[in-house]
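All protein chains but one are shown at their positions in the complex.
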Amino acid sequence: MSALLKVENVTMRFGGLVALNDVSLSIDKGAVLAVIGPNGAGKSTLFNVVTGVYRPTSGRVAFDGAEITGRPTYDIVDRGIARTFQSSRLFSDLSVLDNVIIGMHTRTKTGVLSALFRPRSSRREMATCVERAERLLRLGSGDLFEQRYRPAGTLAQADRRRLEIARALASQPKLLLLDEPSVGMDDVETDALVADIERLRADNPELSVVLIEHDMRVVEAFPQHVTCVDYGSKIAEGDFAAVRADPRVQEAYLGKAVAHA
Amino acid sequence: MQARASLAAPGKAAAAAFTITSQLCGATFLYLILRVDGGWQVVGLLALLGLGFYLLERLPWIADYAMASFARVPLVTMITAAVVVLAFPFFVGSNTYMLHLLIVAELYAVLALALNFQLGSANIPNFATGASYGIGAYVSALLAINFGVSFWLTLPVAALAATLFGFIIGIPSMRTRDTYLALVTIAFGVVVQQLLNNFSWTGGPNGLVGIPAPSLLGHSFADPLVIFGWKLPSQANFYYLSAALVVVAIVTAHRLHASRIGLAWNALRADEIAARAQGINVAWFKVLAFAVDAFLAAFAGTIYAFYVSYISPDNFTFLVSVTIMTMVIVGGMDNVFGVIVGAFLLTILPEKLRAFADYRLLFFGVVIIAFLMIRPQGLFPQRMRRYGGDL
Partner (left out) sequence: MAELLVQQLVNWITLGCIYALLAIGFSLIFGVLNVIHFSHGDVAMTAPFITLGLAQALATALGASIPAWLVLAVPLAVLAVGLIGVLLDKVVIRRFRDAPAMMALVATVALGIVIRELIRHLYPQGSNPHAFPRLVSGMALEISGVAVSWFALLVVVLTVALVTMLFVFLRMTPLGLRIRAASEDRIVARMMGIRDARVFRATFFIASAIGATAGLLFASYAGVTRFDFGVMAGLLGFSAAVIGGLGSMPGAILGGLIIAGIEVLAQTFVTDGASYRLVFVFLLVIAVLIFRPAGLLGRTVMEKV
């Protein structure tokens, strides 16, 4: 099976700072890839390059058989990549439901003229969106559906993370990029998150997931493919056990731990 | 608990009674404030208004109940509104000054609704609405004066010209934001106004005079309007015309708000980067907001030009844009009803406070600052969208 996403020799420089240094990775259809590494290692930058927020200084990104390097974000989302943000970026003054519906932007079509002159088709499109959004809100753990008319900004931390995932799923992605989805969750909520991701994969066997994670509980649950990044470079990859045993990974984490202590 | 439940979901009869009564009350208030003359009466009405807003704020269920009632019997609501709007001039009678104020308020309501697409929905500052308004007015006036084009034909032409202008001022919004974008729109506004002031074919600072009154089915808008034997002053023609435009603006606003376009604009307002991550073509939607704004503003400009039959660059300055902005902020960003109320209040109040006529701009300035500091969400804050049966 060919890779769904291929990142080849990507380097990202901001002025003198090298955020990503010659990073390559790939992920197959239906697989989960966990990206680990200390804070500031360049993991989120990787997401930003893949989703077209940054244009890499060099290297290329290919998705689903087409090169997407430097394509505008809306095109990349349209092709089937959805993401969540590390510091959850919800539309906080809009309702939970509206947040998810906005996630369907690339899957809806109404333009200004049809909204103005064919209100019925616009309304029908909206009704379908509402129905799908409500289904998505019921899907995950937690009670997002019951809170669907609350402003997203008033949600509890765990619910915010869940809503981000629901919003990302709304665009019917082939590849889901989750940036530290377990931040701010307690153990019970983290377990529920893992169960959510597992259920998601069971429902859509084709869906691929890239996870940026700190919480080893989550990484452990998806141990097949793990990549460790430090100082912008990939330092290890393989299954969880192999990566964890890698001395460079230990150094990256322990070194940090010692430095923090 | 029981009472609460019935309040939340009014029956058909209760809803109909509520919507009719509330609209009649609103109309009466408007009539009174137009009618009164002199300080104390105005102060009294303002106190009443203040009390109303205070109650709305303290008892949020009133607003919920109102919205639920309107949605419960939409037909009754619309018919009542139509009757009120149509019947209003008959009560005003021959008082042309009142009609004039109403027309100006209606045109400002359209302009405020136009700006609301940007300022309210998408939080894009635009200080060039006055310029779009002016372009609409000048294009249609020039067509009518120089080529004898009929009013009805100049309307779409002026709107297209202004929309083009909207696209042009929107283009920098792809690259600039916030403060910088505001400066771009200010710059465009100044450029347009200065050009109108300097070109000879726009009449320079003297502007254009002698714009012919439109006519419809042989009836000239300069003539009094006779309906069922009632004779209304000629201003009534423009009152109804402007009212029709307000309806168009409301329908436009409502349809866009309820579609994915309104949601995309709201997403932009809340978090541009997150909006981009949802696949929204941010640049395009910004430009679109500018174009829609200019389109509606041009309609208002055309009607204004034909109504007063004389326009000059002074009618379309930076201060006009600020005035429109004040109405949106005071009324409530992204709330169609609120924006209209804002436009009416801020058109009529300064006129009524005759003693303060000279202090009008000062009044505007203080009102904007006060609102931004104390109540940035405006008199009527935006409301969450409700879908289907969830009311």
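Labels A and B are assigned to the chains in the order they are written; within every chain, residues are numbered from 1.
Just so it is clear, contacts are C-beta pairs under 8 Å (C-beta built on N, C-alpha and C of every residue); 3 or more make two chains touch, one makes a residue touch a chain.
The shown structure was predicted, so the numbers you read here are calculated from the model rather than taken from an experiment.
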Touching the absent chain when the full complex is considered, from B:68, B:119 or B:275: B:119
Residue among B:30, B:135, B:208 or B:329 that touches the chain left out of view: B:329
Residue touching the undisplayed chain, where the options are B:145, B:183 or B:213: B:183
Hidden partner chain, touching residue among B:25, B:48, B:79 or B:191: B:191
Residues from chain B at the interface with the omitted partner, ascending: 119, 123-125, 127, 171-172, 175-180, 182-184, 186-188, 190-191, 194-195, 197-198, 273, 318-319, 322, 325-326, 329, 358-359, 361-362, 364-366, 368-369, 372-373, 376
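The rule is simple: only the chains that are shown with their structure count from here on.
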Centre-of-Cα separation between chain B and chain A, whole angstrom: 42
Interface residues, chain A side, partner chain B - complex: 51, 53, 72-74, 77-78, 82-83, 85, 89-95, 97-98, 101-106, 108, 110-112, 115-116, 119, 122-123, 125-127, 129-130, 149, 151, 167, 171
Chain A-facing residues of chain B, complex: 252, 255-256, 258-261, 263-264, 266-267, 269-271, 273-282, 288, 292, 382, 384-388, 390
